[in-house]
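I have a structure I would like to understand better, so I am pasting it below and will then ask my questions one at a time.
Missing here: one protein chain of the complex. Every other protein chain is in place.
Up next, subunit A:
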Amino acid sequence: MPDTMTEQRAATAEAHRAAGWKPVSLQGWGRSSTAPCLAARPERMRELLAALDPPEGRSLLPHGGGRSYGDQALNTGGAALLTGRLDRILAFEAESGEIVTEPGVTFADLLEVFLPRGWLAPTSPGTAFATIGGAVANDVHGKNHHRVGSFGDHVLWLDLLLPDGRILRVSDDEDPALFRATIGGMGLTGIITAICFRMQPVPSNALRVRSRRIPDLNAFLAGFAEAAEASWSVGWIDALASGGALGRGILEIAEPSDSGLPAPKPKARSFPVEAPGWLLNRFSVRAFNALYWRRVPAAGREEFQHYGKFLYPLDTIHHWNRMYGRRGFHQFQCVLPFGPGETALRKLLETISAAGDASFLAVLKVMGRPGRGLLSFALPGYSLALDIPARPGVRGLFATLERIARDAGGRIYLAKDSLLSAEGFWEMYPEAQRFMEIRGSIDPEGRLSSDMAKRLALA
């Protein structure tokens, strides 16, 4: 009876539409998987509350800027609550730097509004298009982690909308367990409706950035040790270099500058089309990486950079993720504790270099204190991050990398991940059990879910 089915389908679509739901296909930033679901995009609290009961008893997941890489913000066959239109700054204290925002406010908003007044987000991921709600849910970190910790460390309280419609203010004093579950909680404890955190004062809109070439991994680790007191530090590694050059790269160290730069004119370009799959191969990427290395003169370089340029180098090219072609890419990021981590770091780089699978620069970073969240990523140690195109064999490579990280007591960053195994996750995140207990108490029917939650047995 095809006619009845068509009619039924039309009636269902009509009912979804009337309730503000639209069928969409969401992707993570890595574009390696696509999730069909229903999505609502509330513009105010009243609409958000109305969207708490998606049709047909579907599960629900908040979705912010769409900048996490894998399946953490996807909910195949379920419902997604897009928070991007909830973008109001609700309060700001010019004495303390305390700010309250709705979840859809982005780091770009904060930079635009507050940098001219001498305030900067306490820490920031590598893209300004991430939302503050997402920054809490992924407990993100930046190039100043070794000094200031993760984003969650700067949060004073959160307003959290639970699946049953209650809004709770959670902090270290009120519902501290739920607070710790929500920081880094991947959106699985509710919808964050307001975030109070502290901005950091900066003397100008610019940094003094010193860059120098680093010949190999040992020199890199020594360079980071010397730069322990630097405000900002990050290393770019040529992940295809091998042998004596293994781990060669560029170390960037930056300090706030007292004198500012003229405000840059916004000139965003866009990666216009999806690149053909063959564009990135071991030869083209090797050539790019070598050029990148030589870009910095042998004697090093010192320059002034606007915070926007230093913190968000790729944001001037919109849709840069299309560079990896139709199949997309995966990002691998892990942190390895100091000590045993050094050998593991070498092993990771050897494995990646030997696989020879086109990978641009890897990012090496020293991390400081552990995060506050039950599922926070940060550990004191070395963090390594790199993109790998989604090609046949990539799963095997990731499994090997996961094993190396696991054996060294490291962990993989959920914000970037799309391939971690459930067993690996439960070993790397010792507080996952506690997280599940709290999740069970606020969401006994399991109304919040995600593709990642199902993959990692957190559903």
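By our rule, a residue touches a chain if its C-beta (ideal position, glycine included) is under 8 Å from a C-beta of that chain, and two chains touch if they have at least 3 such contacts; residues count from 1.
Rule of thumb we're sticking to: contacts and distances are computed from a predicted model.
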Candidate names "ABC-2 type transport system permease protein", "Cation acetate symporter", "Sigma-70 family RNA polymerase sigma factor" or "SDR family NAD(P)-dependent oxidoreductase"; UniProt protein name, chain not shown: "SDR family NAD(P)-dependent oxidoreductase"
Sole contact to the chain not displayed, among A:41, A:143, A:210 or A:330: A:41
Touch list for subunit A against the chain that is not drawn: 16-22, 40-47, 85, 88-92, 102, 113
